[in-house]
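A single protein chain has been omitted; all remaining protein chains appear in their positions.
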Amino acid sequence: MQTGIQALDYAYRYLFIAVLIALAIMVILCLIYAIKGPRIADRIVATNMMGTIVMVIIAILAVMLNEGYLVDICIIYAMISFLAVIVLTKVYMGVYREKNEKENKGEEKLS
Amino acid sequence: MEIVEWLRFIVGAALMICGLIIFIIEIVGVFRFKYVLNRMHAAAMGDTLGIGLSLLGLIIISGLNFTSFKLLCVIVFLWFSSPTSSHLIARLEVATDEEREKHYEIKALDDIKNEKENKGN
Partner (left out) sequence: MSRKIPDSEYEKTLSYKLKSWLDGTKDAFVGTVEMKPQPDFCEDEETLIKREKEKKQRKERVYDIANNIEINIFKKFYSVFCVAFCLFLVTMLLIAVSYLPSYGHPENPVNNEVSERYIESGLQETGAVNIVTGMILDYRAFDTLGESHVLFIATCTVLILLRRDRKKDEWGNDIDIEVNDRIYEPKNDLILQTAARVLVPPIIIFGIYVILGGHLGPGGGFSGGAIIGAGLILYLNAFGFKKTERFFKEKTYKIMSVCALGCYCLAKSYSFYTGANHIESVIPLGTPGAILSSGLILILNICVGIVVAGTMYTFYVMFRKGGY
């Protein structure tokens, strides 16, 4: 009876650690994608993906260490990454359009 | 009693590994596709299905308590936020792409209707 429960504990720990290592490798791959991606949208997609994977890591840690409050951080992380995408897209679009408008005006003046 | 615990472990582990496989598919897709709007298909899959399966596995492992309720909150939040952010990124890409003829073609709504009618006939 006792050995069975101990074996279960070991099984949980090895499962969690294996999943955590796999996810950590994926975060590094996401970083490579963020650096490599040729367009701005690529980089924003990469940050969004990284946020998702980090959320899973935090949730696994919360269950593994038996500390329920870590899930609070998970919710905050989800919120902040969502907000980051919204603000980045808005600001970048505004800057791009302003630049275009100014270039057009300059060409009109020259011609 | 022990059998139930082991069963819970097996179900939870299976769900978590399914989520992990979804994440791996996401990464592979992101590196294989050639253009952002194609890559976003792969990236959106991890946001909803991957994290949903992983957190469902964690909920089953941790049992019914306040922690699992909060994990459910995370899934529900992502169901709302992920499509919205995908929409915003896609619109950013379409608005700022300068060589759009190279990457995709834009069809007017009437053309699509005409094509459908032709197919029907």
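Should a chain be cited, it is by its letter among A and B, assigned in written order, with residues numbered from 1 in that chain.
Methods note: contacts are C-beta pairs under 8 Å (C-beta built on N, C-alpha and C of every residue); 3 or more make two chains touch, one makes a residue touch a chain.
Everything numeric in this text was worked out from a predicted model, so none of it was measured.
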Next item on the list: Go through subunit B and note every residue touching the omitted chain.
Entry: 77, 80-81, 83-84, 87-88, 91, 95
Next item on the list: Since one chain isn't shown, list which residues of subunit A touch it in the complete complex.
Entry: 69, 72, 75-76, 79-80, 82-83, 86-87, 90-91, 93-95, 97-98, 101
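Keep in mind that, in the parts below, only the chains that are shown with their structure count from here on.
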Notebook entry, point to check: Mind pulling up the subunit B residues that touch subunit A in the complex?
Noted result: 2, 5-6, 9, 13, 16-17, 19-20, 23-24, 26-27, 30-31, 36, 39-40, 43, 46-47, 50-51, 54-55, 58, 61-62, 65-67, 70-71, 73-74, 77-78, 81, 84-85, 88-93, 95-97
Check: What does subunit A use to touch subunit B in their complex?
Finding: 1, 4-5, 8, 11-12, 15, 19, 22-23, 26, 29-30, 33, 37, 39-42, 44-46, 48-49, 52-53, 55-56, 59-60, 62-63, 68, 71-72, 74-75, 78-79, 82, 85-86, 89-90, 92-93, 96-97
